[in-house]
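Removed from the display is one protein chain of the complex; every other protein chain stays in position.
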Amino acid sequence: MNKRVITLGEIMMRLSTPGHERFVSSNNYNVVFGGAEANVAISLANWGVSTAHVTAFPNHDIGKAATQYLRFAGLDTQYVFFEEGRMGLYFVENGAMQRSSKIIYDRFDSVFANFDGKAIDWKEVFDGADWFHWTGITPAISASAAKICEDAVNAAHEMGIKISGDINYRRNLWQYGKQPLDIMPGLIAKTDLIIAGLTDFENCMDIHEKEYIAACKKAQEISPSIKYISTTHRDNISASHNKLSGVLWNGKELLNSKSYDMTHIVDRVGGGDAYMGGLIYGLLKGGDQDALEFAVAASVLKHSIPGDANFVSADEVAQLVKGENVGKLLR
Amino acid sequence: MNKRVITLGEIMMRLSTPGHERFVSSNNYNVVFGGAEANVAISLANWGVSTAHVTAFPNHDIGKAATQYLRFAGLDTQYVFFEEGRMGLYFVENGAMQRSSKIIYDRFDSVFANFDGKAIDWKEVFDGADWFHWTGITPAISASAAKICEDAVNAAHEMGIKISGDINYRRNLWQYGKQPLDIMPGLIAKTDLIIAGLTDFENCMDIHEKEYIAACKKAQEISPSIKYISTTHRDNISASHNKLSGVLWNGKELLNSKSYDMTHIVDRVGGGDAYMGGLIYGLLKGGDQDALEFAVAASVLKHSIPGDANFVSADEVAQLVKGENVGKLLR
Amino acid sequence: MNKRVITLGEIMMRLSTPGHERFVSSNNYNVVFGGAEANVAISLANWGVSTAHVTAFPNHDIGKAATQYLRFAGLDTQYVFFEEGRMGLYFVENGAMQRSSKIIYDRFDSVFANFDGKAIDWKEVFDGADWFHWTGITPAISASAAKICEDAVNAAHEMGIKISGDINYRRNLWQYGKQPLDIMPGLIAKTDLIIAGLTDFENCMDIHEKEYIAACKKAQEISPSIKYISTTHRDNISASHNKLSGVLWNGKELLNSKSYDMTHIVDRVGGGDAYMGGLIYGLLKGGDQDALEFAVAASVLKHSIPGDANFVSADEVAQLVKGENVGKLLR
Amino acid sequence: MNKRVITLGEIMMRLSTPGHERFVSSNNYNVVFGGAEANVAISLANWGVSTAHVTAFPNHDIGKAATQYLRFAGLDTQYVFFEEGRMGLYFVENGAMQRSSKIIYDRFDSVFANFDGKAIDWKEVFDGADWFHWTGITPAISASAAKICEDAVNAAHEMGIKISGDINYRRNLWQYGKQPLDIMPGLIAKTDLIIAGLTDFENCMDIHEKEYIAACKKAQEISPSIKYISTTHRDNISASHNKLSGVLWNGKELLNSKSYDMTHIVDRVGGGDAYMGGLIYGLLKGGDQDALEFAVAASVLKHSIPGDANFVSADEVAQLVKGENVGKLLR
Amino acid sequence: MNKRVITLGEIMMRLSTPGHERFVSSNNYNVVFGGAEANVAISLANWGVSTAHVTAFPNHDIGKAATQYLRFAGLDTQYVFFEEGRMGLYFVENGAMQRSSKIIYDRFDSVFANFDGKAIDWKEVFDGADWFHWTGITPAISASAAKICEDAVNAAHEMGIKISGDINYRRNLWQYGKQPLDIMPGLIAKTDLIIAGLTDFENCMDIHEKEYIAACKKAQEISPSIKYISTTHRDNISASHNKLSGVLWNGKELLNSKSYDMTHIVDRVGGGDAYMGGLIYGLLKGGDQDALEFAVAASVLKHSIPGDANFVSADEVAQLVKGENVGKLLR
Partner (left out) sequence: MNKRVITLGEIMMRLSTPGHERFVSSNNYNVVFGGAEANVAISLANWGVSTAHVTAFPNHDIGKAATQYLRFAGLDTQYVFFEEGRMGLYFVENGAMQRSSKIIYDRFDSVFANFDGKAIDWKEVFDGADWFHWTGITPAISASAAKICEDAVNAAHEMGIKISGDINYRRNLWQYGKQPLDIMPGLIAKTDLIIAGLTDFENCMDIHEKEYIAACKKAQEISPSIKYISTTHRDNISASHNKLSGVLWNGKELLNSKSYDMTHIVDRVGGGDAYMGGLIYGLLKGGDQDALEFAVAASVLKHSIPGDANFVSADEVAQLVKGENVGKLLR
């Protein structure tokens, strides 16, 4: 697809125990790199969209390894900045049955959190871009990260680029003195597509509706730039078995997707980012219901793939939407 | 069991990504060797049948490794021929949930495809044998492979040996100028037991019935040597969950097997070959319904075992048929 | 919890094939150490109970490795005795679907079986202890092991320490000349809590009731010291899918636990020991129904964890009992 | 370094047994991708040179995986062409002590060998480029590959771009009807820097001198475009221990490098390509002796790194040249 | 040995690439825990010395895993304190031949660095102890860590416990405002045994002698409590091959150890800590030359063992000192 999407956000090293080993018993970790926004960009790159990710890495061998991983995944890495400091990381323990999966974050004081962003020329970054994506994680990390996010949203808005934001409220972040309501409304006000659940509406927009449609309408009242609002519904039968569907409010109606039974989950981390990526892709192609179905199907496939990134092709997603070649042995 | 079965066919190196890794993310492959006909022989060898497999391998260390693998699996390898050339191979990616499993073949121009078979003395090979098994893959590979298969079927037929053929139509093969209908009818005409579904009947026997019994009857009309026709029914709920049953036409009635719910599939490649092996074993022992039940149960167990080969004992299969010791912890 | 529990029993090296590999195809084993009684102690140690395990190991590097494993798991190893000889071991093959899991024991003539126990000063061992746990495996191993078990039960009983015994009748043991009925009744007679199913009652107490409550009452008649009797109900849908619940007879009524659907079993070995550990923990805390629910939930979680030991926290178990945080992604 | 280098050639999947396992005993292969020319490009990309590699891959998931590997390694992949067909591959067994390492090639009939190259616009490819690198492998593969190589050399020569060629005579190739002397002289005639040993001179330029300097002078007589000729000297004490040095003829004198004792070789495959990359880098920077020393040091470091690619920084190479930080523990 | 040694210091998670993989190519890390002082304690615990390590860990699953690792290694963990925060970590890349090994630290802002130590009752900790060991890393981490180290040294000194300090000057630490000369002299003034090289003397004691004996004499002049001063001499032939010896100044003469040729280094991280452990053990047993030889031999063996910890027995070290059973196959 002849489009260009820019994403901004921290990328961490992900260290996960093999199989279903618990942290205490594992003397060996699988290593990849991941971050909510970069995961979206990787989805899009897999589907032929030109993508560049803006971030900061430590200027040592592991920062370089992370950069090479992004290139492997198809991202343009010219806006990766290198500075002295540490890379954030997170540890993943993959649950099974009734036992939950666990993530332990170790991301404070990272290069990205301390990055002042002065080296970013947003005009240049957004030149030729069609879409910009941010999440609620970035403004939650540090004052400087929040400032970078605001600069990006402002620049994109001025340049007439479509903007998406995954509100994604994380209680454990927001430790630098600001509260979501200090910052999020300003960002949302210039955003076209938001991913938000009722809790996110509460925490980030001070909207206290009980009904999703009512919340969507209120959000659009407050921030008329919003064209689309979406969220997923996940039913946690167990760590190994979830049901997943999505809804998309397009200002007129609340579209509902098919619901999928995910009976043998391999790795659910990154499932939301796969949804976000699918939604952006679908909306870039056009067709609200199609976009929603593509997003959910993309997210479902992510649950079958180890790691954060959704290494599936657009054809594979499209076939799942159509119910073709599902769970077969393709020769 | 005091019987001897001869199988003929290409054996490839199988390279599969570990766990549910996708090809793109895997820097490590598990290696075994497999081929539809040899997989049948391995099943039979596990169950105490004397088996020899006729094939050709490259005369280098990997050809030798493949030969040693066959010996490990219990096959007589005196009819493995070594020539200059390459070994065919295939790459396997194990799906999960809605994501399909994938096989990428790389088998063209292999030693087996180029093997002229002049070194094979079929009289000697079949001396003391009770059964010969071929599949529709061999005549699809090359003119010389088709010729070897014809020679084998003719020799076995003349020597009064029972013959089975898994019709197994593969659209991606048949690239050397001949079509299935040029060759398959002649082979089938001398075969006692065939595995065929409706598509196979169409492509290989020009039979266009919609009903399985009708197709079977038509096939017997055309090729009166056929005593048994069988096929499996597989319901692909997902890559992780299938239902499996089988039917066996014995010239009089269509026998139906129990249906099994395979809820946590480990590896479905080779499932059909396990069925074929079970059917041959069962028919060598006698009892049509018993043979069918043994075949399906054998195939079910294969789905729980990594690799192509069905390393289960005849006792384990027999217990599953009887519903004994199913899914327990045996001490 | 400010309690101290003593356990006694053999610990073996456990060698298990990776994933779902069969013994024949595996050239690599995962290694941990396990034993029914030590597994109980490990559960308790995880939950903050002070535990010491009494056993004998070979006085070579692997005996030392086993000791270090016990320390890793939180046990006090001051009562591990080192002697010339071999360590018992067992091989585990993890089934899937209809294919059963398999254990091959190689435990005869071990250091523990030959250990005369003269070095154990049970007064010292039980000093400060609240509970002693034994199983029916120990008296089944050898005359000397049976003697050690009797000494321990007698000493604990004299010192007024609560005693639990998992009757756990193993047909393959008891090869040294004695039968269960020669020995078990004496041990049971001083025990407060026993785990026993109908078969165990038959083999170890000569009780031939068909109904569980009747059997419990008879057992209490014979051995009035018994306060609690418990067992689990396991429904083996397949090797990958079991249902589990438990019952606890407290002398007045038969309490029933919730039943859990274990749909994606990772490793069921040690599931019974996890239950036992949970029951002891729960009874030490108090509350019969709570103890039973804690035991079953602990056992369920064990099925999601590779290896014999139940490395879960008391909080995780308690949450499962309450249905909180079940199968989620905890950040 | 603000330079751009273009490389052309086949890339194969490399399957190597782990550690020092022999082919026969290994059921697991490590997978990377490699090719003589791409290995050179990867070295250069590591050192900050802009590089693009021209090649053809199969249009399936493994062709895509290979492309992503090249991106990971820092290459511009816009000139990777995708066609129906197979990817060449090679198997590596890593020797030790007196036991040699072994490579088994399986590269015939690959997509690259069959690629007609019509889609390549060499003017566009070479636009902005400073250097073009080819090897004697490409014209040895097939008539079409030889034609592509000639087109590339001609176009680069016309556009005034510096050209290097690793003569690299491979007896096992050249099976399509042409002999080296039919083709190589024409390519060499337009090349500035060649890597050639005495055997290469014989086979590819019909030069039969016994002395290296005499051969170099003769080569320049025949092909006056040649500015530099180089080769390495390797002393095979064992598979684990080699000595390595290099020489560079610059038209005036034969420069000799330091000699390195490589006492614990990890992986020698790709050592020659690392040398070539070092030489190009050094000559782009300037200074004949410096370039030679950089090349040898780069090659030495390659021997310490698993895989084909020389993932070392220019600083690491420069430090080895200076004898700084050699074999230390850097914190 | 019936002695008790207390150590104090930070413990980090160590993440190392397998084999000789570089950071950029590794998608899998081996995980252990290590720290200079705990490594010393582990050596001593292996040799039968009672050891307790004082440190702080995060109060999450990975902090618990670290604690269990210490117990596995034989340490008394009652003085491990748990607080909110992160665990420091370091990444290790194992060099080979001329390529150096690399450590990337990520230890700032750890729980230990932020630990105020108020919960430590040094009187209780040192009760029954014979020796206290600290290193120059602790006062370099943070003001609070320096304070804890001073408190410990003061308490031990007052209680008449022998004290050792590995001066171990690390340029990359000391970032909290203090310089080594602000703090180290005070600690050294109460220490009996120091490990220091000429650079350490310069940076930590302001001693600028060129000769080791002269520096030792000056150090004793300044800090008369010092009884012993020691250091190792390492000759870095390559990352795979070092020579190692040690010297011990006992106030009268400079003793020299045997020199060892370490020709096939497996892992040199922790080699210095193994030396330190050996020296403490040897001096606790008595005999200056014996202690020195034990220390060097212990360090040599460490280089043959993966990970930070020196899992060798005292017998193994003693045999190496005597030249018995060196490099044999012991059955």
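Remarks
Just so it is clear, A, B, C, D and E label the chains in written order, and each chain counts residues from 1 on its own.
The rule we apply is simple: a contact is a pair of C-beta atoms (placed from the backbone, for glycine too) under 8 Å apart; a residue touches a chain by one contact, two chains touch by 3 or more.
Just so it is clear, the model here is predicted, and its values are computed rather than measured.
Here one chain is not drawn; of C:T7, C:N39, C:T55 or C:Q68, the residue touching it is C:Q68. Residues of chain C in touch with the missing chain: 15, 22-24, 26-32, 60-62, 64-65, 68, 86-87, 91, 93, 102, 104, 106, 108-109. In the full complex, chain B touches the omitted chain through residues 68-69, 71-74.
Residues of chain E in touch with the missing chain: 19, 260, 262-266, 300-301, 303-307, 311-312, 316, 320, 325-331.
Everything that follows uses one rule, which is that only the chains that are shown with their structure count from here on.
Rounded to whole angstrom, the centroid-to-centroid distance between chain B and chain E, based on C-alpha atoms, equals 62 Å.
Looking at chain C, residues 19, 264 sit in touch with two or more other chains.
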